[in-house]
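Coming up: subunit A.
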Amino acid sequence: MEALTTITTTHYLILSAILFSLGVLGVLMRRSAIIAFLSIELMLNAVNLSFVALARDLVSLDGQVVVFFVMTVAAAEVAVGLALIVAFYRSLGTTDIDEAHELYG
Partner candidate 1 sequence: MDFFTSGFPILTVLIFLPLVGAIITAILPDDMAESSALAFTVLTALLSLFVIFGFDPTRADFQFVERYNWIDAISRQGESLFKVEYLLGLDGISLWLIPLTTLLMVLSVWFSSDSVTERKKEYYAFMLLLETGMLGVFVALDLFLFFIFWEIVLIPMYFLIGIWGGSNRIYATMKFVLYTMAGSALMLAAIMGLGMVNLVSPSGTGQIAFAFDKLLPVMQGLPQLAPTLATLPANAAMWFFLAFALAFAIKVPLFPFHTWLPDAHVQAPTAGSVILAGILLKMGTYGYLRFALPFFPEPARDFAPLFALLAIIGILYGAWVAYAQKDIKSLVAYSSVSHLGFVMLGIFALNAQGLSGGILQMINHGISTGALFLLVGMIYERRHTRDIDAFGGLWKIMPIYAAFFLITMLASVGLPGLNGFVGEFLALLGAFAANPWWALFGTLGVVLAATYMLRLFNKMFFGPVDRDENRGLLDLTRKEVALLVPLVILMVLIGFAPNLFLDPMQPSVNALVEIVNGNAPSIGMLP
Partner candidate 2 sequence: MIDLIWLIPLLPLLGVVINTFFGRFLSGKASAWLATLLVGIAAALTLVTIFQVRGLGEEFGGETVTLYRWMTAGDFSVTLSFLVDQLSLLMTMVITGVGFLIHMYSIGYMAHDPGIRRYFIYLNLFVFAMLMLVLGDNYLLMFLGWEGVGLCSYLLISFWFSDTVNADAGKKAFIVNRIGDFAVLLGIFLTWTTFGSLAYADIFGSIEAVSAGVLGLITFLFFVGCTGKSAQIPLYVWLPDAMAGPTPVSALIHAATMVTAGVYLLVRSAPMLDEAILISNFLTRDLVAWIGVLTALFAATIALTQTDIKRVLAYSTVSQLGYMFLGVGTGAYIAAIFHLFTHAFFKALLFLGSGSVMHGMEHGHHAISHGQPAEADDHATDEHGHADSFDVQDMRNMGGLWQKMPATAWTFLIGGLALAGFPLTSGFFSKDEILTLTQHGGYNLLYVIGIVTAFMTAFYTFRQFFMVFWGKPRTEAAAHAHESPSVMTVPLMILAAFALLAGLIFGLPLEDGVFHHWLEPLLYGLGHHEGEGYHLPIMASLAISSIVAIAGIALAYLRYGRRPAETVGEATAKGGLLHALSYNKWYVDEIYHALIVRPYELLAAFSARFFDRFVIDGAVNGVAKLLSVGGGGLGRLQSGFVRSYALGIVSGLFIIGFVMFLTIPNELRNYFSQLGTPAILTFVVGLGLLALILWTTLRPRKTVEAAADPITHTS
């Protein structure tokens, strides 16, 4: 019962693990480019969460610095990613990733 009342770092880590897995599920299952892209953002976020939890746990700010960098990278990624998706859409008329399957064999 005590695990329910006092929240320890492990709880946060488990939460981030679950969120991360859901992100993977999103990427694998959804055919819409945007949803997949969002799932990736979700996964990144889950990782940030575990970083911050451990930063607190180990009393060192490095964890947070890393999160800071992850965020900037994520931002850059979204910019380019969305531009790609727009181009993809304009080119193929849909955001369904499965349509682009010419590159095979």
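Keep in mind how these were chosen: all candidates are chains of the complex that A comes from, given by their letters.
What we mean here is this: a residue touches a chain if its C-beta (ideal position, glycine included) is under 8 Å from a C-beta of that chain, and two chains touch if they have at least 3 such contacts; residues count from 1.
No experiment lies behind these values; they were computed from the predicted model shown.
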{"item": "Touch-positive candidate for subunit A in this complex, from 1 or 2", "value": "2"}
{"item": "Candidate 2 partner contacts - residues on subunit A that touch it in the complex", "value": "24, 27-28, 31, 92-94, 96-105"}
